[in-house]
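With one protein chain held back, the other chains of the complex are shown just where they sit.
Read from first to last, the chains carry the letters A, B and C; within each, the first residue is number 1.
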Amino acid sequence: MKGIVLSAEWAPRPGYEVSEFERTTKKAITGSSIWRHPRPALRDVEEPQPGPRDVLIEVKAIGICGSDIHFCETDTEGYMLYPGLTRFPQVIGHEFSGRIVEIGKEVRDLCVGDPVTAEEMLWCGRCFSCRIGVPNHCEYLEELGFTVQGAMTRYIAVEDRFVWPITSIVEQRGDEEAAWEAGALVEPTGVSYLAMFVRSQGFKPGSTVVVYGAGPIGLAAISLAEAAGAGRIVAFESLESRRRLAKAAGADAVYDPAALSREGTQPWQAVMDLTGGRGAQMHVEAAGVPTRTVPQMERALAVDGKIVIIGRAAERVPMYLEALQVRGSQLFGSQGHAGHSVFPNVIQLMASGRLDMRKIITHRFTLAQGEEALRQALSREGGKVMLHTA
Amino acid sequence: MKGIVLSAEWAPRPGYEVSEFERTTKKAITGSSIWRHPRPALRDVEEPQPGPRDVLIEVKAIGICGSDIHFCETDTEGYMLYPGLTRFPQVIGHEFSGRIVEIGKEVRDLCVGDPVTAEEMLWCGRCFSCRIGVPNHCEYLEELGFTVQGAMTRYIAVEDRFVWPITSIVEQRGDEEAAWEAGALVEPTGVSYLAMFVRSQGFKPGSTVVVYGAGPIGLAAISLAEAAGAGRIVAFESLESRRRLAKAAGADAVYDPAALSREGTQPWQAVMDLTGGRGAQMHVEAAGVPTRTVPQMERALAVDGKIVIIGRAAERVPMYLEALQVRGSQLFGSQGHAGHSVFPNVIQLMASGRLDMRKIITHRFTLAQGEEALRQALSREGGKVMLHTA
Amino acid sequence: MKGIVLSAEWAPRPGYEVSEFERTTKKAITGSSIWRHPRPALRDVEEPQPGPRDVLIEVKAIGICGSDIHFCETDTEGYMLYPGLTRFPQVIGHEFSGRIVEIGKEVRDLCVGDPVTAEEMLWCGRCFSCRIGVPNHCEYLEELGFTVQGAMTRYIAVEDRFVWPITSIVEQRGDEEAAWEAGALVEPTGVSYLAMFVRSQGFKPGSTVVVYGAGPIGLAAISLAEAAGAGRIVAFESLESRRRLAKAAGADAVYDPAALSREGTQPWQAVMDLTGGRGAQMHVEAAGVPTRTVPQMERALAVDGKIVIIGRAAERVPMYLEALQVRGSQLFGSQGHAGHSVFPNVIQLMASGRLDMRKIITHRFTLAQGEEALRQALSREGGKVMLHTA
Partner (left out) sequence: MKGIVLSAEWAPRPGYEVSEFERTTKKAITGSSIWRHPRPALRDVEEPQPGPRDVLIEVKAIGICGSDIHFCETDTEGYMLYPGLTRFPQVIGHEFSGRIVEIGKEVRDLCVGDPVTAEEMLWCGRCFSCRIGVPNHCEYLEELGFTVQGAMTRYIAVEDRFVWPITSIVEQRGDEEAAWEAGALVEPTGVSYLAMFVRSQGFKPGSTVVVYGAGPIGLAAISLAEAAGAGRIVAFESLESRRRLAKAAGADAVYDPAALSREGTQPWQAVMDLTGGRGAQMHVEAAGVPTRTVPQMERALAVDGKIVIIGRAAERVPMYLEALQVRGSQLFGSQGHAGHSVFPNVIQLMASGRLDMRKIITHRFTLAQGEEALRQALSREGGKVMLHTA
């Protein structure tokens, strides 16, 4: 079968000490310090053989994630920008949906023919973190499309405990094609869901929610805020095309920070104006530039406000913690999408029609056009780029 | 000015021991044991004089509450059905909106001209409950339209700390007439909001919410479940007119329990069928018949499910607590609507357009038609009955 | 090796329909409807062979649990009292500690020589409940000493993910013999811990905690309330020997309900007196007679009080839910002890010296005296009965 394979050179940066783990497993813990000259290409790959607890899924739709983009981008020395755990060459892609075509003999609760999606984080279920109920912090994590074969291909084998049926979307929405796309959007939506509703324990309906950054994760945050009864949703985003998507996703007010600045207004002031000086109950960092966004959040906190950090950035943010004391506020760091009913809840929200993430898809390609699709995603214009296998 | 005054005879039932408190204050703690032959009538009443911390409000719209109805209903011996704290004769009515026409000299944060609504529970702010942050359990409670003058009249004086502006509804919805009605619906909506989101700490978006009873409180619960991102909303209601309202309020599935029963199905089975045997995360008792509804809830609990009791009933419910153990579930009792940001959150939800409670209004009358309006409400056909002063 | 084996006759009660699952697995879902003439005996049993993910544990100490007692008790027709999932003949015993003597080749994070204890609930890690983080409600549960070989013997094999080191108890308490007993008490303590701190989310330090029943689970609840900063601990218990243990475990006030009753006082009144009429913030049902205890709890609820149900009883409890509304209170059903950091937290509490569960041990026997030990436990006089293998 054909698949989009990311290849790269194992070329540890001078001075980077390759660990024993890295040497034996050929997995880079800090990808950006080892992988050089990455390039994606449509290539022949072997069909996976499902084990006794695996299901074999015929892939239908695959979304391109920010990390897929970072795989392809390099610094001036040719090193990959993506900083995390990776093993190449690898079929990439982890936001996907498909239909089960075969099941291992120990598989439970799933059948051939089921339309499904899957968690990307393959938590071990046995380490301390997994045992105490925080699988997003698994100590022996494997990741679909990062350390094991991903979904930008025809078939993928996944252990049953990571697979979730999307039958309810198909049945309640009554449109199978749409369901494949919705299914492929469960994982990125789950990232925002975990951050907002699990890690940060949500907001009271009627609250003001501010989202910084309207890429796919920020758009998911906006859509979820809309679905979950925010009283007011404010978004900040530099790109015009994404501001339009933010509006469509449900934001009540959307600003270009640069334009605001030209008028002598800072984002925090806009939030204070909209809220009559009361501030916002939840602030979501989905822009990946916390040094710029968090200081704005600090100045527009409602009493008992929440700052939710989803975007990643390897930098120190100068925080004025007094602001969090004076406003009785808190900050939550979040990563992942696994466990905690995230997948079944997002799926049911989509099935109900109360969450339509397909609004954020702006470009569609076939799998054969995968390289072109990645180039489109690299431009960062628009929202989600979606691949279809057929 | 004219007002709807509820009069009744102070006639303690034989055997009922009138307490010292009742004797001195002329407030009945157990209204149904003291008040006899109640009757509402449009009568002349004195205009209230606002104190230094009061605002004087020109009333615009007033909803009729279930307790207003219970004031007028009697048992076979002529005793009032309403069992709670009351002092008659009294201008009744406590779900209202209006415009501030005068403010006392110590009033803060409110201005003449502001469109407002008010909490019905006049918590003292000084007792143990108030000091620890649970004003709905105030030990020295007064209640608008129960122990002090209510809103079914032209003017009402209320202390500033119970009054909430609805300016955002007027401005964001752009329809002042609609805003008066929305404002008058904040209080009953707040009863369901407190129960579902404060007392019971809400549900995760995507959850199944089941509501028993589609009177105004149940309809508010359905509307709030819809606004707050339930993944599936199921309602049970005997009256056809109310089942239609339940649908309009956002329920995905609405059943007549009697009709179900004729088909050999019980409510719990319907819930289990809809959820693929997983059960519902939240069950709201808004029917006031817990002996009939709670046993159904027990059998359709999701793991970590919640039973939320809003409806009142002076009866013991035979609960199978094993069911709550096996399903790792919990039950929450709720009363009131005060404090906890309930009013500002409900108001902002309405202002945002994400909650439109006006859908549940089925009958509108003028204040002068108040007696007729009460008769309509007494019939329990339809949803909310709304009075307008102009 | 020798072990205490519980044997019983597979003799389904007339009218009980044996399910397909029961027929094929030889596990009784409702033990009390199938098993007849149970008898424990010290017998030869085969040594277990650890699988690749198992550790082999040399057992050191084993506590006798209430369910072990119910295995041996019968009704008038000779049927076993224990109502749950069971497969006999079986080596019973599941509250234990021991030392690892062998590890399978895939075992992680554990070494030969480690002193350990283990969860009794062998959750599958793959069903819906396990995947959403509620392993105590696993759909494919196996149980040590119920459906698979238990610990009243020399060796037991357990999968690594259920095994927890008690090294910190040995090191910080500095007494290995004491550590074996402490380790064997982690599981029953965990039952109360899960109920009080996970399911019910604990109490604020300084709260009043009332415990009904001072058997081992109630004594664990008292000890935990003491360790976790209750401001007042009240216990109700009929047996004098257990009232003494309740005092030793940390209860500030301990009552015999029958004696109270002879003085014309009910338990709820005693609680109200002690709290100056404010009521208790947490009420723990550990007596297994909710029809008697819950009505007492209802009348002594603090505002925002909690009722925590641990004791099991297959009966309906007539609850006055109004009481939970008027007091803004809640009820939590609990079962199990798995997941949620329960084991590591209980172990660390013991290691710190802030929780000493050994106080509740009143009888010690050797494994060879197991039958005598069970007879002692059957008398229900005293606290925990502990077996030692050496």
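We take it that contacts are C-beta pairs under 8 Å (C-beta built on N, C-alpha and C of every residue); 3 or more make two chains touch, one makes a residue touch a chain.
Predicted model, so just to flag it, every value in this text is computed and none were measured.
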{"item": "Among C:92, C:227, C:270 or C:387, residue touching the chain not depicted", "value": "C:227"}
{"item": "Residue touching the undisplayed chain, where the options are A:41, A:326, A:368 or A:390", "value": "A:326"}
{"item": "Chain B residues touching the omitted chain (full complex)", "value": "53, 108-109, 125-128, 130-133, 140, 160-161, 339-341, 344"}
{"item": "Residue ranges of chain A at the interface with the undisplayed chain", "value": "128-129, 132, 134, 136-137, 199, 278, 290, 294, 303-304, 309, 312-335"}
{"item": "For chain C, the residues touching the chain missing from this view", "value": "193, 197-198, 202, 204-208, 224, 226-232, 252, 341, 344-349, 351-352, 354-355"}
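The rule is short, and it goes like this: only the chains that are shown with their structure count from here on.
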{"item": "Separation of mean Cα positions, chain C and chain B [Å, integer]", "value": "43"}
{"item": "Where chain A and chain B are represented by their mean Cα positions, the distance between them in whole Å", "value": "41"}
{"item": "Per-residue multi-chain contacts in chain B, two or more chains", "value": "none"}
